[in-house]
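Have a look at the structure below before the remarks.
With one protein chain withheld, the remaining protein chains of the complex are depicted in position.
Naming follows writing order (A and B), and every chain is counted from residue 1.
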């Protein structure tokens, strides 16, 4: 059977996520350095990466297989992405060939392609990633698209479990952070959904103009209904952080002015105090955790003292990328599949 | 014994090529994920790559070994290629050291170095590649040089076999295609030779001024004599495509004005109708195939409808790069060698 697509935790039932996490913990505790002998994971990075790039390569080695990486910054031929075009410019190869070719060398494929951040509806519909998906015949992993980042969510879920953060009654605050640039919605959307699906009481706290899109909120509320969690949104930080078990900071674009850089810039300019510092935790649980998917700008989204202090579990989250992804590829191309 | 050099199908007897293809099919059908355990393939890319870069890495993983890649676009020290020079400029390392060093870490080495396209005689003699060959003590694979691309030819031969395209009486048309730039002669030369050596009736169709060099044609005619095939060249497209089993499109430089970019440009400018479209196949065999080594410019060398339609076997060819190359490395450094 095997997992064919790892794109969105919402595609899975809660027990299926839990099975992935159980498998992740098993592989962490008991290495299986022969499980994927001779198996190849193809990795296509159309956007920058550090954790994903490293952790997938490490994951495959730990299971006895291997991977190769293709990225447009390498000395390849220049990749065209537009449809129906006469290719008489710089690009010598179209994604319509590159993706089937690359995936023909792999037993599974991972693709990363960030949001264009031009048109919100397109990004919410994940148009670009879904068009690429249609070109792939092997199991496919979304390594972050316009609106999804399931590998991050799986790692974060495992981190919450590892740290015994409560599901039922656990208060998870997704807190907008300042950043000099308008970043994509993939991580906040995926994170909100993950926490809701895990059954937690989720608060999204963000300035006005940075509301998460209704479709994202609606989907998360549906997940909360099934899991016994709750979802709400506010612009009131003081109230949001009260009793929090987790403050998960994330930078994202204005949704009011999505794709309009100047208007987004103007709206975010006065919001530089939206960074997480030790006082942010004043009314939170005493042992409240600080989470972030990384990369994070020190002194911008969070202060050094929080990031270097005992609350921060960002390295733990990052390491869980590897264990979670090992479970994903194992379910896709491992023994018995 | 073992294969020491994979440079030119013409270096092999027909049964030796067939043995490679039999081995490729065996490895495709029955994985041997331990065959090259602990074995290293060193890969030096002095020219861009997507398929070769990916497929050799995947090939080594599938056989239980591994590879590493060196390319001048990486953060290395800058490579000097000229002989007898005082290196007081930018380059900090000479290929005369880099190649022996890199190959000393591998059980075999692959090198890619495209034609300079300055002097036809030098490119036909493959001067640069042969100079590098003299620095290598391990088995060596030509990953495309000025005039050779044996890995592509092996993959194409396998593709023709996979698709049961006739050898004796099979009509293979190598069709010049327009391209904004003057591309090397390696693929057309290797492809012509492959089809002739496979015993097919080969027609090279190209505009005047783009004749393949006499040495290349002569060599192919000799191969045809041994195999029972035929080789001819024409500028008459209508006639060339009649009864074709395969139309293999490829872009290449003017040979009349080789190395003279302006003259080549002037000659090619009016030839933009030399692209393959569905009507190109009007008088071909009903099931005639479209082949191309990739990368290909959509709307330039071939239309979308051909490339996306049932005639196109370009992804099949590309995937066969991996299976063919697995056979090559297996014969070089595999069990029993």
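In this section, a residue touches a chain if its C-beta (ideal position, glycine included) is under 8 Å from a C-beta of that chain, and two chains touch if they have at least 3 such contacts.
Every value quoted in this text rests on a predicted model; they were computed, and no experiment measured them.
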| item | value |
| --- | --- |
| Contact partner of the left-out chain, one of A:89, A:180 or A:335 | A:180 |
| Absent-chain contact - pick from A:63, A:87, A:132 or A:194 | A:63 |
| Selected residue (touches chain absent from view) among A:42, A:141, A:174 or A:318 | A:318 |
| Hidden partner interface residues of subunit B, rising order | 37-40, 42, 65-68, 70, 74-77, 80, 84-88, 92-94, 96-98, 100-102, 104-106 |
| Chain not shown, touching residues in subunit A | 31-34, 45, 47-51, 53-55, 57-58, 60-64, 66, 71-73, 180, 294-300, 304, 307-308, 314-315, 318-319, 322 |
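The rule we apply is simple: only the chains that are shown with their structure count from here on.
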| item | value |
| --- | --- |
| Chain centre separation in whole Å, for subunit B relative to subunit A (CA means) | 40 |
